[in-house]
Every structure is written in structure tokens, then in C-alpha cells.
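All protein chains but one are shown at their positions in the complex.
Order as written gives the chain letters A and B; numbering starts at 1 within each chain.
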Amino acid sequence: MSTLTPFDTQISAIAEEVFAAMIDGEPGHLVALPDGAPLTDPVYAWVDMHAGVTGRALLATDVATAHDLARALLQMGADEPVGEADLVDAFGEVANVVGGNLKALLPVQGTLTLPQVGRERPDLSGATQVDAVALMWRGQPLDITVWQI
Amino acid sequence: MTLAPDTFTFVADLVRQRSAIQLEAGKEYLVESRLLPLARDAKAGSVDAYVRALRGVPQQREYDRVVEALTTNETSWFRDVSPFKALTDHVVPELLGARPGTSSLRIWSAACSTGQEAYTIGMSLLDSAPNLRVQITATDLSEEVLTRGRSGRYSQLEVNRGLPAPMLVKHFTRVGTDWEISQRLRSQVTFSKNNLLHAPPVGGPYDVVFLRNVLIYFDLATKRDVLRRVRGVVRPGGFLFLGAAETTIGIDDGWERIPVGRSSVYRLNARRAA
Partner (left out) sequence: MRALVIDDSRAMRRIVSGILAGIGYETAEAGDGRQALDLLEAGETFDLACIDWNMPVMNGLEFVVAVRANRAWRDMTMMMVTTESEHGQIVRALAAGAHEYLIKPFTPDAIRDKLELLGLVPQADLIEEPV
């Protein structure tokens, strides 16, 4: 069985493009956070890539940040309440776009699953972590990890 | 973070002298944001401090960087679409008709930015006239954009800007997160530094010149000078393409405007205006 090789800096490069183009309308709001910061009220979004190996791109951020993300993506006002469906939809779509672009870097052409979103971290027992990138979007932590499962 | 008035005046003068780009009052924010990275590189505390140091000890290379930082390099593939259709459907057939037996064309992409315009010309002609030998000279003031053009590599966001999907799959391969244009197309384009305020690049005389979306930054006298210099390196009967918001009319009457489809091309008058 083949193994996933780390994506390294390509992860943040992709994430920066996604945020600049679709969320912020300009670069500079998503930056690397070398030491990372703990999440206090996490929510997770992930997609799986099947391409010879199975990999998972897992995004994690705080619920409040996911709300801001949804507001930005759905072009809502700063104080408008975000429903659960909008949070799932928006954060899931971010995972989908990041995951799809990561999949394209794999040596074998593969498929992408539909995104899933949850308050519980998905079960990754038996999985190997391939990458971990700590980012900060508008001052709030956002982590991207890639797993081989 | 407000820029000192004399910082702005100094930068605006420098940029005007070296590129003819006009930075009117009110563009202070632009100067500040574009020069901030240079100030950081130079470990200066602010843009004002950086410019003050620069004025104290003039350095040509650093002046060039300031000018480059203030150019606007916005570009895309097949920008405005119709000029490239006019090139393949009207201009090239007319050039070949006027000079039977012609097997090669020289084209100048002036103020080419990161090269999308030059490669668009190359792709269009490769598909429409595959036997034609095409030599494209692509020039810009900014070394940074020339280096990017020469590499032939574009990000996903860049290929999304106007590149037809059939051409993407035909002429590009993926390299990591980027797309790289074919060696064949890269070999047709020569990138070199040229300032439109100075003599045109060697490689002429040209059959076609693309001078798009750059005259808009210049004042009338500069536009006139640039068009006159361009005239000097265009073959009689050769063509000029300008941006959608640009024209020679009322500026330089050495050109005849020819409407083609939704846009216009300009043909060098047989009888040259003085």
C-alpha cells in the first residue's frame, strides 16, 4: 500500500488562495501561526480523498470563528445570527475547496467525498497524521491537519 | 499611519520621471501600502523613514524597486476577448495577404505584465496558423513581472482569469499547485526589460504591437511620445492594439482606426504623419 507524502507549505498556500479569493476578497487575513493556539469551542469540517491511498483533510476552528466564516461567505451582516445549517454549509464548503485542491496534488487521480461537519472530532484512531498546519484567520486560530486513514 | 506630504511628493515625482505613471493627490494610501514591504525589507520603521533614507543616499536599484512597486500589473488571459479574435481572423490574414510568401511574424507585447497577453497571442496563433513562425518580444518596466512571465508558471487563480479550459488542458501541465505553459509556447516569447519612455526594444520591426492598458496611466504628452516611438518600429501596414479604454484618435494621427467586431485595431498609415 502506498503512503501519503506531506503536503507541507502547499496547504497554507492553498488555504490562503481560498480565503483571499472567496472569503476576504483580498490576501493577508489568513496567516501562519507558528506555535498554534488552543481551540476552546471547536467545530470540525473534513473531506476524504481516495486516490490509491485514503487521506482526510480536517479543518478545525472555534464555533464563533466558523460563524464569522459563514457570515463572510454568505455575505451577511456582522451581527446577523448564523443558523446551524449555514455554519455546516459554509465551513463544509471551505473544507471541500481546500480538500479538492489538495487532492489534485496527489500522484494518482482520485475522488473526493462530500464534506462532513461536526462538533466532535471524527474518530481518527489508527490514522497517521501527515501534516499539521496552524493558521490564524482575522486573529482566530484555524487548524488544518491531513491524515492517512 | 499618514504619509508625510513631502514623502508623497518625492515618490510621485520619482515614479512620474521614471515611468510616466501619474500618482495624483489622494493616492497616498497606495504609496503607503505598496512601499510598506520595501520599508520592512530595509528595516525602516515606517514608509516615511524609508523614503527619507532613500533620499539621503540615492541608490538606483532601490529607486527602481520603488517604481516597480507602484506599477499596476492587473492582467488576464484573452483580456477583452475580441482583440485576439481580431488578430487571428482579420489582422494576420491581412498581413499575410499583403505580403505573400510570408512565413513569420514579429510581435511586440509592450507593458506585458506577467505575460498572459504574450502567451495568449502565442496560443491563438498556434491554433489558427500552426505553420507560421511567430516571435514575440514581451517587455515591461518591472523585473519582477518579467521573471514571472519567463517562468511560464501561473497559479490556479491566474489560470481561472480568462483562459479557455480547452487551451488550459492543451497547452499547460500541472506543477504542484501551479500550471506551467508548454515549452513550445515559452520558446516563442522573449521577455526583456524595456521602459516605454526610452527607445523600443530590439527585435523589430514589428508586424503587430500590443500596447494595452498602459497608456491610461500617462498624460497626453507622454501618450503622444510613446505612440510616435512605437510608430518607428512598426512595419508599414502593421497593426497596433490598444486597451478598451484607449485610442490614438486626437493623440497621434499616424494611425488609421479600423473597427473589427466589437473593438478596433489601428493600422499604421501608409503615408506617415510627421
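Quick notes on this one:
Basically, a residue touches a chain if its C-beta (ideal position, glycine included) is under 8 Å from a C-beta of that chain, and two chains touch if they have at least 3 such contacts.
It should be emphasised that the depicted structure is a prediction, and the values quoted were computed from it without experimental measurement.
Although it is left out of the displayed model, the omitted chain contacts the following shown chains in the full complex: A, B. From the options B:Arg40, B:Arg55 or B:Arg174, the residue with contact to the unseen chain in the full assembly is B:Arg174. Within the set A:Thr40, A:Gln75 or A:Ser125, the residue that contacts the chain not displayed is A:Gln75.
Only one residue from B:His90, B:Arg161, B:Arg235 or B:Arg267 touches the chain missing from this view: B:Arg161.
One chain is missing from the display, and on subunit A it is touched by residues 17-18, 20-22, 70, 73-75, 85-86, 89-90, 92-93, 96-97, 99-101, 103-104, 109, 112-114. For subunit B, the list of residues touching the undisplayed chain reads 76-78, 80-81, 156-157, 159-162, 164-166, 168-169, 172-174, 244-247, 249, 262-264.
Simple rule for what comes next: only the chains that are shown with their structure count from here on.
Rounded to a whole number, the gap between the C-alpha centres of subunit A and subunit B is 38 angstrom. The touching residues of subunit A, counted against subunit B in their complex, run 10, 13-14, 17, 20-21, 101, 104-105.
Touching subunit A in their complex are the following residues of subunit B: 155-157, 174, 176-177.
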